[in-house]
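Following this message is one structure expressed as structure tokens.
Only one protein chain is missing from this complex, and each of the others stays in its spot.
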Amino acid sequence: MNNTAILLIDCPDRKGLVATVSGLLYEHGANIIHADQHQDHEAGLFFMRVEWALEDFDVEAFRSRFTPIAANLQMDWRLELSSTVTRVAIFVSQYLHCYADLLYRYKAGELACEIPLIVSNHPGGLALAEFHGIPFHHVEIGPDGKTGAAGKAEAERRQTELLEEQRIDLIVLARYMQILSPEFVSRFPNRIINVHHSFLPAFVGAKPYHRAFERGVKLIGSTSHYVTEVLDDGPIIEQDVTRISHRDQLEDLIEKGRDLERVVLSRAVRWRLAHRILSYGSKTVVFD
Amino acid sequence: MNNTAILLIDCPDRKGLVATVSGLLYEHGANIIHADQHQDHEAGLFFMRVEWALEDFDVEAFRSRFTPIAANLQMDWRLELSSTVTRVAIFVSQYLHCYADLLYRYKAGELACEIPLIVSNHPGGLALAEFHGIPFHHVEIGPDGKTGAAGKAEAERRQTELLEEQRIDLIVLARYMQILSPEFVSRFPNRIINVHHSFLPAFVGAKPYHRAFERGVKLIGSTSHYVTEVLDDGPIIEQDVTRISHRDQLEDLIEKGRDLERVVLSRAVRWRLAHRILSYGSKTVVFD
Amino acid sequence: MNNTAILLIDCPDRKGLVATVSGLLYEHGANIIHADQHQDHEAGLFFMRVEWALEDFDVEAFRSRFTPIAANLQMDWRLELSSTVTRVAIFVSQYLHCYADLLYRYKAGELACEIPLIVSNHPGGLALAEFHGIPFHHVEIGPDGKTGAAGKAEAERRQTELLEEQRIDLIVLARYMQILSPEFVSRFPNRIINVHHSFLPAFVGAKPYHRAFERGVKLIGSTSHYVTEVLDDGPIIEQDVTRISHRDQLEDLIEKGRDLERVVLSRAVRWRLAHRILSYGSKTVVFD
Partner (left out) sequence: MNNTAILLIDCPDRKGLVATVSGLLYEHGANIIHADQHQDHEAGLFFMRVEWALEDFDVEAFRSRFTPIAANLQMDWRLELSSTVTRVAIFVSQYLHCYADLLYRYKAGELACEIPLIVSNHPGGLALAEFHGIPFHHVEIGPDGKTGAAGKAEAERRQTELLEEQRIDLIVLARYMQILSPEFVSRFPNRIINVHHSFLPAFVGAKPYHRAFERGVKLIGSTSHYVTEVLDDGPIIEQDVTRISHRDQLEDLIEKGRDLERVVLSRAVRWRLAHRILSYGSKTVVFD
């Protein structure tokens, strides 16, 4: 990977936005590698992602020139440097397929991040964490967990502590089977990615494969999305489906679904790490 | 196509079913062309489809031998002859893409049926019907149609008359935009096929593309299903999806969806005409 | 559709291209609706497509400012106006599914073009042409056609005459079963779109479904591409596949393939009409 800067912009649409941004970058000598923009005509919004090489480019000079211009144009913006590595925590429970997949990709160099923290409410993932040399924290959630009482609150307090200690930027729920409290979620806006094992909005909530099987669908799906305070309702990042038939029993759905979940979650994580996702309302723009 | 017989069976599962059916067919000299069976282990059900050539085969002799045996094994069964052509009515409204597609396939010989009747609550499909030489009946539905009162009742009375006159076996709703009354539906069990423009059970009801667009999904779908008294809840025959992105506006969803709808509906019709679908509960077995 | 202008650019990559183009458009008051660019880093090439509304925009003033700048930057460029309707000829033979599909889409308003000419070496497509009110020319190709001798030369002379009379911009080969001579092809660079019934480069040449069936593939495909002088070797515009199994006989491949061909060809035509395709070497950039 080269050393690059990425500018992400989200603002009201108006004439001249591309000219302004690209002109300013040109003045500062930027060698643009990728540029993409999108307009949501209905919402009147403009989105842009530009990536450029940092050779002979003074980031701070650009930043100070750009800041007042962006303010003037009511831009929400972030300037990311590829040299600043995102710090990721993985949350997992007893199903390890997404977790094992992410760890393999991480080790193979597919995920441009650090993973200094794994949190689980089950001990099953420990061996893999040790193999990859990543600290694994077994944070148990008491029997009151499901009812939202002290067990979960205490667990989330401990989780938050760990996340802060490790200065985590992004939480990936790799089939983590606990519902996070609204308080917890609100602390990490657009910073928690979950995988749900259905093509949302079908089969929101528990046991989607069981319900897909009962309904007799001919496709099963998987969805990765940002977590918001409403269950399975956050902005969708990626979805995919696979064909099933009457020959597939419930266990076949679960098995075929696992392959979907791994791919759909890992794509979302990879895109997030490349700063390719902008979310607004219940939607995402995923720049390719 | 050859002259064949097709036996469709649905019964409680037990040992010896395949042996019994295939033994009996062998005794009668059947030359089996296709045979397929399926067991739903959870429901304890057995499904079978056998197709054989009718050369040197005495259908009536077989039928009289088979009838008491089938009764004994609690079989629901049908014996279909490829020489008995299914009579199909198409119902359509203002969107003509599925309708035009079905008529083209019919003319090109892809659909092994007769289409002696087209019913529409709009006049738009008339020219195509005339081009293909098929009687087109414009059955208007009054302004009270939506509220379930006299307008629709009168229209359905007229539709039923037409269906009976033409001895229709199968009704295909090619984006027919009226909800059929439970009374009408109950008269044609497993004999009405609809296409819904979403991957059910997501976006049941009206304006699924609008809702898909608002939700920000990354796939749109289409579903063909048997119509039951509960809206968009009948046994699913076929589903397919296509990928969309943030670049797709509502009109792009509608345009991409049309291609899905055509394919998903025509597959269902083709399979039905080949007597390849068995439905039970909310599910279908589609033999390939 | 709105009244828009579309600028397509293809040039050596260098700093400041986006800034130059977008700056110039801004100066002229363009309200940009879509903008997209692409860099082929390996080939050192830059591609851009910008579309803007023509209200209060002086196209000719822009054109005269832009021309010398583009020359300076070694740009290949075209400025297309949505008000200038592309004139399309369809070439067809005995298989009518793509042809019927294109005519239906044309009539339904999906294809932003005029179709003033149909050319066929078979009479089968006449009825549909008449139904849609489009002149149909049956240009027979003699028995020497296959060997490249006088029959084809004479036919191509007649075809060229018809194309010139009708000032055709784009030729769509809708399963036209004759190989065009290199002379004919060279007269219409990037202006002939063909559909080949395989996922190229597999099964170049004749009878791809037969060969796919013999090879025992598990997917069949379809490819739309620009025609060049080398058979089935032009820049690919779109491809798609569908799954088959051992149960599918040759006729099933042909039937399933028809649905692919229709979709893959019509997408290519639609994108071409929207000026979304740039081709270079054996590749295309298809802006979405």
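The chains carry the letters A, B and C, assigned in the order they are written, with residues numbered from 1 in each.
Note that a contact is a pair of C-beta atoms (placed from the backbone, for glycine too) under 8 Å apart; a residue touches a chain by one contact, two chains touch by 3 or more.
Remember, predicted model here, so these are calculated numbers, not experimental data.
Student: Looking at the whole complex, which of C:11, C:33, C:217 or C:231 touches the chain that is not displayed?
Tutor: Answering carefully, the residue with contact to the hidden chain is C:217.
Student: List the residues of subunit A that touch the chain left out of this view.
Tutor: Missing-chain contacts on subunit A: residues 96-97, 100-101, 104, 108, 110, 131, 245, 247, 255, 259, 263, 288.
Student: Over the whole complex, note the residues of subunit C touching the chain we left out.
Tutor: For subunit C, the residues touching the absent chain are 38, 40-42, 199-203, 214-219, 221, 235-241, 245-247, 249-250, 281-286, 288.
Student: Tell me, which residues in subunit B touch the chain that this view leaves out?
Tutor: On the subunit B side, contact with the omitted chain comes from 15-16, 18-20, 22-23, 25-26, 29-37, 39, 41, 243.
Here is the rule we go by: only the chains that are shown with their structure count from here on.
Student: For subunit A versus subunit C, what separation do you get between their C-alpha means, in angstrom?
Tutor: Using C-alpha averages as centres, the distance is 38 Å.
Student: What whole-Å value do you get for the distance between subunit B and subunit C if each is reduced to the mean of its CA atoms?
Tutor: Taking the average C-alpha coordinate of subunit B and of subunit C, the gap between them is 36 Å.
Student: At least two other chains touched by the same residue of subunit A: list those residues.
Tutor: Residue numbers touching two or more other chains: 41.
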